[in-house]
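In this view, the complex is presented without one of its protein chains, the others remaining in place.
Just so it is clear, A and B label the chains in written order, and each chain counts residues from 1 on its own.
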Amino acid sequence: MGLALVGLAGIYVRALMFTPIERTQGPAQKIFYVHAPVAWAALLAFSVCGLLSLLYLMMRDRKFDLMAAASAEVGTALAVVMLTTGPLWGKPVWGTWWTWDARLTSTLFTFLLFVGYLVLRNALTDFEVRARFSAVLGVMALVLVPFIHVTVYWFRTLHPDPVVLKPDAPSLPSVMLVTLLSSFAVCTVLYIGLVMQRYALAVMQDVREEEAAGGIS
Amino acid sequence: MASSSLFGTALAVARKDLKVEWRTKTAFISSLVFAVLVLAVLYFARDKTSVGDYDLAPGALWVTFTFAGMLGLNRAFLLERENHALDGLRLTPISPTALFLGKVAGNLVFLGVVELVSLPLFILFYDVPIWRQLPTLMVVVALATIGYVAVGTLLSAMVVRTRFSEVMLPVLLLPFLVPPIVSAVQLTWRILALRPLSEMTGWLSLLAAFDIIFFTLSLLLFEAILIE
Partner (left out) sequence: MASSEPAVRVHEVSRRFGYRWVVRNVSMDIASGEAVMLVGGNGAGKTTLLRVMAGLLKAHKGRIDYRGMVGMVAHHTMMYDALTARENLVFFGRLHGLRDDGRADRLLERLGLGHVSGERIATFSRGMLQRLAIARALLHEPDVLLLDEPLTGLDDAASQIVLAVIAELKARGAALLIATHQLIELASVTARVGYMVSGRLAALEPLPGPDAGAIVSRYRDLVASGV
């Protein structure tokens, strides 16, 4: 966790001070070093949540439920960062805060899906029911995300739009590439660190509740 | 359990649901009135000089079906919650599969009737004389409704256990409706524009794939909802 935070600071410094300004996009391009890796980490978080949900349904081990929840929470937080940095970058570069671009749209729906997941968890009090129901939703969501992506992707390509579309990733100069790649690594470590922290907290809460409730005898 | 008795039991559950619905009629009439209202309100929710009837119609139709269906789905498991009737079901040897199939069948009939009644109204209101394309449109309606109802039945069985089930169902269900409803709108648009079938196969296969995968998935996951 500490490593991730130091890494994050390092990435900021490197991105702001030592990476050259991109010619066409200007300084705004630097937000990209945060945006893309965070997006990657959020997607990773949601996939992990779905897989852990599946594991829970197969093994019925409460650990998997708590981990899935931690991953969904961290993923939702990362998605908020992604969804705010996106428009900040899009305004100067695309000329608009928001565009119904395929990737953006499916990200938005995925984000809302996992907000729903957290809302459902919050509405159920018995931990066993909560674990089972949210695992069912998590598995459904895992299967749904590719469907949503195909849907919005087809929707875009079949209805071309005058708005400037995101250009295909241009080959970056190596300085920028190094910054970007190290940022990806840092965000992944950050995600893992956050999930571990959140999971450890959930386990501690669990142990405390268990003690407060007393055992069988 | 033998397969004949599986479907027999599912049929008994569906018939029971529809009988209860027929006796009370509240949810059905509400859904229908709601559908007519949405169709009418959406007609006026535009600038008529820039958005023509044909442009507005597909979206209006599917927004109407989506929200009218939501009312019906909520009802399906609220019915089992009253007097704890679901416990009564679980005391019998009924399999989760039979219960799921019965519930889905009941919901399909419910939503199907709402759709059948609102389709002619839609054609009249939006002045889209597509009587000849009606069979094609009904195939699309049927495909989209099956996926919708399968996922909706599973999720409604979960949300009735929460405190604010009426609010919770749309929040959880709407993301799942993105693929079927967007496909259905795209297909409806092409049907209204008298496009050839070859332009529809992509969306049709997406719709069919969604139905098969999510019907199976919902069926498999339903048991995990039922045990306590």
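Here is the rule we go by: a residue touches a chain if its C-beta (ideal position, glycine included) is under 8 Å from a C-beta of that chain, and two chains touch if they have at least 3 such contacts.
For clarity, every value in this text was computed on a predicted model and none was experimentally measured.
For the chain left out of this panel, the touching residue among B:D55, B:E166 or B:E228 is B:E228. Contact with the omitted chain, checked across B:L89, B:L121, B:V139 or B:A208, is made by B:L89. Interface with the hidden chain, as seen from subunit A, comprises residues 125-128, 209-210, 212-217.
In the full complex, subunit B contacts the hidden chain through residues 5, 8-9, 12-13, 16, 19-20, 23-24, 79, 82-94, 227-228.
FYI, only the chains that are shown with their structure count from here on.
Across the interface of their complex, subunit A is touched by residues 151, 154-155, 158-159, 161-164, 168, 171-172, 174-176, 178-179, 182-183, 186, 202-203, 206, 209-210, 213-214, 217-218, 221, 224-225, 227-228 of subunit B.
Across the interface of their complex, subunit B is touched by residues 57, 109, 112-113, 115-116, 119-120, 123-124, 129, 132-133, 135-137, 139-141, 143-144, 147-148, 150-152, 154-155, 158 of subunit A.
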